[in-house]
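Accompanying notes for the structure given below.
Omission of a single protein chain aside, the complex is shown with its protein chains in their original locations.
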Amino acid sequence: MTASLSKDSTGEPTEAPLVEVKDLKVHFPITRGVIFDKVIGFVKAVDGVDLSIPRGKTYGLVGESGCGKSTLGRAILQLTPSTGGTVTFDGTPITSLGPGKLREMRRRMQMIFQDPLSSLDPRQNVESILVEGLAAHGIGANRDERRKRVAETLDAVGLPRWALSRYPHEFSGGQRQRIGIARALVLGPDLIVADEPVSALDVSIQAQVINLLEDLQDQLNLTYLVIAHDLAVVRHIADVVGVMYLGALVEEASSDDLYVQPLHPYTRALMSAVPVPDPDVEDQRERILLAGDLPSPANPPRGCRFHTRCPWAQPTKCVDERPVLRVITGTSDTHRVACHWAEDIQSGVLQPHDVRAELVKPASDGEISIPEVLDPTAFDPHF
Amino acid sequence: MFRFIVRRLLQVIPTLFGLSLLLFIWLHRLPGGPETAILGERGTPELRARIRHDMGLDEPIWVQYGKFMKRVLSGDLGTSISTKRPVTTEFLERFPGTIELTVVALIFAIGLGIPLGYLAARRRGSWIDSVTVGVGLLGICTPVFFLGYIYKQVFAVNLGWFPTTGRQDVTIDATRVTGFFVLDGILTREWDASIDAFMHLVLPALTLASIPLAVVMRITRASVLEVMQEDFVRTAESKGLTRKVIRGRHIMRNAMLPVATTIGLLTGSLLSGAVLTETVFAFSGVGSFIVEAIDRRDYPVLMGFIMLFALVYVLINLIVDVSYTFIDPRVRVR
Amino acid sequence: MALLEVSDLSVVFARKGERPVTAVDGVSFSVDAGEVVGLVGESGCGKSVTSLAIMRLLPPRGVRIGGKAEFDGMNLLELPQSAMRDIRGRDVAMIFQDPLSSLNPVVPIGIQVIEVLERHRGMKGEAARREAASLLDRVGIPDPNRRLKEYPHQLSGGMRQRALIAMAVACAPRLLIADEPTTALDVTIQAQILELLKELVRDSGTALLMITHDLGVVAGLCETINVLYAGRVVETAPRRVLFGEHRHPYTVGLLKSIPRLDSPRGERLIPITGSMRDVLPWPEGCAFTPRCFNVVDACVGEPPELRHTGAHAYRCVNPVAEKEVAAK
Amino acid sequence: MTLVGRKKERIERLGELAGAPEERGRSLWQEALRRVRRSPAALIGAGILLLFVLIALIGPFFVPYSPTDPIGINSGEVASGRGIIPGPSAEHWLGYDHQGRDEFSRMVVGARQTLWVGVVATIFGLAIGSLIGGVAGASFALGGKWGKRLDGFLMRVVDIFLALPSLLLAVTVAAILGPSLLTVMIAVGTISVPIFARLLRGSMLAQANSDYVLASTALGVKRNKIATSHLMPNSLAPVFVQGTLTLATAIIEAAALSFLGLGNPDSAAPEWGVMLADAQPYLDIRIGLALYPAFGIIVTALGFTLLGEAMREALDPKLRK
Partner (left out) sequence: GCAESDRADDSSSSSSDKTLVFGVAGDAKALDPALTSDGESFRVTRQIYETLVRPEEGGAKIVPGLADKFEPDSSGLKWTFTLKKGVKFQDGEAFNAAAVCYNFDRWYKSTGLMQNPDVTYYWQTIMGGYEKNESADLGQSLFKSCKAEGDDKAIIETTKVTSKFPSALALPSFSIASPKALQQYNANQVTGSADDIKYPPYAMEHPVGTGPFKFVKWDTANKTVTLERNDTYWGDKAKLKTLIFKTISDLNARKQALRNNEIQGYDLVAPADVAALKSEGFNVLTRPAFNVLYMAINQSGPAKAALSNVKVRQAIAHAINRDAIVKAKYPEGSTVATQFQPPGLDGYNDGVTKYEYSTDKAKALLAEAGVSNLTLKFWYPTEVTRPYMPDPKGIQELITADLQKAGITVQLTPAKWSPDYLNGVQANADHDIHLLGWTGDYGDAYNFLGTFFDHQTPEWGFTNQALFDAFAAADKEADAQKRFGMYKDLNKQIMDYLPGVPVAHGPPSLVVAKNVSGIKPSPLTDERFVNAEVK
């Protein structure tokens, strides 16, 4: 890798975390009204998240679909305006930045998307895709300089030069994702938020992309926030893993700690649900099957949000008091969990019980609004 | 749902208001006024000036508009300059004819368009498909006067199956109840009147239906093709259901959704398409009346009718939207 | 005689003016009564086409199907459409990948279940409704009576897949084909669904053909596993053999390219290079050659035969040595 | 040769087999064009249009008679007022028209103006409609609260136009501008403005939530730039398809306007729609006077429609793989 792209590759990561998130909230208003819209409620997609991502490290975020991972990722980049809380990026509180300043800041924080095809403009060729960001930030004095930079980036992500004149639809899934990564990299960012970077990819290709992300991090001292619903992927790639449930973190620990000693009942269930390609493991493992589905974030359960599905739920506390992330005795001090009964579950004092599945109304997916059909011949030649 | 309807209706108000202002200014800016139309070749400049003055047409436009709005808001749409009858009376008298015509045309368009569109989709690429495309195009590209002429020549003059003009045989002394002749005949049990009125509708409705028929056919075809690819049709097949159930419950019910919106849209265009059809068939409806009103610069009629047209158009689309929520349970109106 | 005996099945998509695509190319496998068989491979390898060919659900035009698919001695591929309609849903049922798009959005769940009962079990009215409710109950949908009246979009993803399963098992079919039934679902829900399928198979003796790209899913479920690549079976084995002593480099790739939850962190993944695009047409050799780490000259030229060693068979001229597998 | 070396060599060869990368990439449009070229319907459509354009371009130089000279009346052969309009003959292949002019020459020369009116009217409608729809769509998608309001306002205005009977719309536009060829084009174009506007807006809104727009925002690209270089280009496909289809109807609408006296003032200049309208009183005497131009219009419309439909299919994202 060339110097122009790498930053600080020799320096040790400094102490202060690159990203600090404090009590971040993203609430989407639900509106209704006859003439003027009134807000009648909120989808609390992210509801009070604290986390920090150290420089040069990878923070992994897992959770079920709809728990607010993507929203959190976008809010950290301020692509979705936050309702409350702060995000500090390298000492700058970006939640209170004006649009112009924020735009400048974007050079240093980039994003990789889940679906490589839909995140690439089908009418732009790769060169144009890569140059767009450079142009927006006035990087590179002239065409040649930009080309050089683009070419270097292509090398870095392992794409051939001829790719430049090609269009996204001409590439395979893995290559497309490489284009997406190149687009993020070309600006030379410090932070990359990768929202499900591999889940849309073929099994065989996932490994290529994961390896690439790891290699790039090593070379460029990048900081990652990797979002995935696949615990195995997150555990593989991340230094620190945060488990999210209904808009909030329920557990946060280093990758190994989490695997060895999951403390939150949800983490345990999640872990036991991940299939392992090994008949012996599969035959022996004990499963914690969760009942029902993720409740709607528009109407989250009171108290502990997980209590409706928790096999260890207790009649007290769980129902009316929302647990906060805390360190419990006997574990590492980077291991935090939001459960009232974590100690008792850990020690085996509490045993799981059956849970009746509750009816969950899914968030609006599948709903559509009235389509607009316009037909050329819907007007008449009156004659 | 109720809120939705109220909201949509309230939204219509500014639209209608804007429309009325626009129309008013627009119409009054057109060269020539009702005075010329009233007097015809016999107009002298003096007479014209007198009529203009008497009618207040020489006042500033906003004063005229103010008067107009005042009257409209008090529930009076004014009197037709040319027929000297209240616009509302004219409307009530002529609209039923247009509605009958439009409804029958829609029935033709839907009744023929959907099966043909389905067939074309099912036999995509076959001669049936090509024929439907051709017929649709023919319907779209042939001017109304020509199509009407040919229908009349073939089905009336040559074959003698249908009458060519009017809404009802002049010698039938039918009782008028609602103004919908077919309905009136049924209500009063004057069956011959009802049947005769229907026979009078066939040719104009066929003519008027030519464009919607083509549109419905095409949309149905496209939509059926799309639905046939859907996973749930495969699921239905995998359940071993009979063809009939798959066609009706799974394919058509879904394929009808875009067709439904189109129909709403088409109703608007049918209303304006009725204009020429009514003239060609000497069919007494609002369409032909509007044409005359344009010629005569009959401002009250034009204002009133077009506003009512627009309102009807909006209402129909509202109805389509509301009915959408019944056809498609996924639709959430907001 | 196995319940389902697929032999030399081939499917060619040949549209006018386009190059013919051979999606399935001489696939053979069998499913015994009550057995759970897996069909594994990455996207585009022909899994779905295979299952659709067996069900006769491929479009009637532009498709050439060859070989045999004998169900209970009848060759499904030659059955008249009407007979096939009788078999579908009654003797052989199917579950699809995306539960939302696989359900008719404008028809209540209840009717979609009841229509199967009406068609194949001649049930009507209240009886059919009650049976439908009990079916929903059986697949673990809470408050089934209310759910009958609801539409697919009102159910969560997991519930939708359960409803689909309810429809599939409504007539206690002898064979259930599940085409990636959990791919669109979250892991926790996937676990629920897999558990449900296991239970159903166990309780009713239905045979299950499980199609997936996730070797993890088949590891705990299937007795026999077929690995498909570019339309051909490249390896077949009972599951312990397959996971323990697989010989085909592609199977190695599938296993090693995915992070395992239990593998130590930071262990480097071994990706399969290239993508499904880099496929050699089978007649010119092993289709996997362009992506294979274990290529020899013999890979190109002659297509490799399926080599049988007992229940284990693989299609490779240069298989991975058993010890090599262990080392990897 | 080492195993690795051999492998490399083989893979290179296999790469050739699997289709080596060509020199230049194909954009979606090129890709679509390729698909269009393969569709027989499109070929027929394109063939028809080519013929049509050819006739329009060079036909006027080869016609046997002046299309505006009332030769038949001067020679006394034609007396349309007395029901005498001679039909096809050796000298006049399609006979005379009601003004004693050579119908064949009029058909050939008429192609040009017919095409011209249709094209200009459609372009006008498309341009204005796209402008309104584009502004509305972009402000809704990217403009925040005020953007939504602007969009709402523009769409209300468009609604008004959509609710107006289009005849009235065209007539009033034409009456205000006064009769001229340009007026016809503008009036006909105006009818399709609301349709294009809604189409583009709808298409843009559909794009607005796509990831690549978000990606551009994340890159720090300015909103105007996103609108013009991403939202617009990606939303235009259906608008263009619509355009080809509108062309067909535009020709007919134009004829209708001429019929109402709002058309080309030089009424003797041949144009198919006008010819069709002029034939109306003579349907009994010589129906050919209506049939020839009607046939011309329908075949042309067929050409545009076939091509448009083929384009629509070619650009359909669902078929893009």
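Labels for the chains are A, B, C and D, by order of writing; each one numbers its residues from 1.
We adopt the following convention: a contact is a pair of C-beta atoms (placed from the backbone, for glycine too) under 8 Å apart; a residue touches a chain by one contact, two chains touch by 3 or more.
Note that the structure is predicted; figures quoted are calculated from it, not measured.
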Missing chain: touched chains present in the view: B, D
Residue, one of B:55, B:112 or B:245, that touches the chain absent here: B:55
Absent-chain contact - pick from B:165, B:242 or B:325: B:165
Hidden partner interface residues of subunit B, rising order: 30-48, 50-51, 54-57, 71, 78-79, 81-86, 93-94, 96-97, 145, 148-149, 152-153, 156-157, 160-171, 176, 179, 181, 196, 199, 279-282, 284, 288, 295-297, 300
Contact set of subunit D toward the excluded chain (per top definition): 68-70, 73-74, 76, 78-84, 98-100, 175, 178-179, 259-263, 265-268, 278, 280-285
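Assume only the chains that are shown with their structure count from here on.
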CA centroid of subunit A to CA centroid of subunit D, Å: 46
Overlap residues in subunit B, where contacts from two or more other chains coincide: 140-141, 143, 145, 257, 269, 272, 275, 328, 330
Shared interface positions of subunit D, touching two or more other chains: 166-167, 249, 252, 255-256, 277
Subunit B residues within the subunit D interface of the complex: 14-15, 18-19, 22-23, 26-27, 29-31, 133-134, 137-138, 140-143, 145-146, 149, 268-269, 271-272, 275, 290, 294, 302, 306, 309-310, 313-314
Subunit D-facing residues of subunit A, complex: 74, 77, 79, 103-107, 110-111, 113-115, 118-126, 132-133, 136-137, 160, 162, 165-167, 169-170, 180, 183, 187, 372, 374, 376-383
Subunit A-touching residues of subunit D, taken from the complex the two chains share: 21, 23-29, 31, 166-167, 191-192, 195, 198-199, 202, 210-212, 214-222, 225, 229-230, 233-234, 242, 245-246, 249, 252-253, 255-256, 259, 277, 308, 320
